[in-house]
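Quick notes on the structure that follows.
Yeah, one chain of the complex is gone here, protein chain that is, but the others are all in their spots.
Moving on, here comes chain A:
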């Protein structure tokens, strides 16, 4: 495809993936330069193709709403050496579908994620957060906030949503933690993968036989009643997609944003003094951290224009959400956390028809965590030096591997 490029090849050469270790919350420094350049740089990606790297806020939005860009390759494949770009799209694979097929599935699912329905889950989520805080406070620190708080809460929310039996939730939660963990060894990972797929298949078969009043049960009924019956394969893929999308992302946001706030005592003090601030704080932290940190990949299905740049059919493009979220023309003082900032127009959930289906759920989970964690444990602090925290630099969703924290005895 190189002969069709009209843009200038950047001196940057390859797609930036390395952060400055001194600034682990900031995207790679090259993005500043990329945003300032005219046009869009064409950079070599680890997967083995060149891609147009779209880094300005307006261009990212233009790109993600362009109907001539396909999502068929998985969103972060460009950074995966040896990744497969032309894998056939599996039935039910919402993230990789385009056009009417995608719209049909998304519409079957959207009633489960409306603002109203998710608000109705808030008391359950608050209870879950408080239960986990009770359990933490019954112990003496240090504890790993990732393993004992950030991972189980979204996992149990997904269980509630999907209608997993209470008796199965501990096992389900254990295995999904292995699945999304980055410390798991390959054999444990494969075992967990098999177990979770088997578990989801069994859950789907049970719900097909007796659709209960939960997401999967209602989805099955809704599809039947509208003459769009879903296959077992579609339902299992959808279930796994919701599980992974809703678990890993939220868990990483909880861990990473807690660490970032512990490093910003003035902002944290403001949140502690006014838990209502959690409303804007969540969107600001989503913007600031942009945990889908390598951006999302698309391929042109026809000739098109982004900004002033012509793109030819077949070209690959990456919308770098983290770069757009630090675009000073939209977010003044973008490299600073300001929990009072009205940041809802951020790109952390993507944009266009694939914008995160579960965003309202993520917001409510994070709001409850932000409001409750620092209220209940006001002396929360790191139990190790900051320099010892390991970041998931190579994982497709950014975060911390573990977050050892402690607190003063009187918090309990």
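Here are some notes:
Just so it is clear, a contact is a pair of C-beta atoms (placed from the backbone, for glycine too) under 8 Å apart; a residue touches a chain by one contact, two chains touch by 3 or more; residues count from 1.
The working rule: contacts and distances are computed from a predicted model.
Missing chain, UniProt name from the options "Sugar ABC transporter permease", "Ferredoxin", "Acetyl-CoA acetyltransferase" or "Na+/H+ antiporter subunit G": "Ferredoxin". For the chain left out of this panel, the touching residue among A:110, A:202 or A:305 is A:110. Only one of A:154, A:352 or A:399 touches the absent chain when the whole complex is considered: A:352. The chain not shown here touches chain A at positions 64-65, 103, 106-107, 110-116, 118, 222, 344-345, 349-353, 355-357, 359-360.
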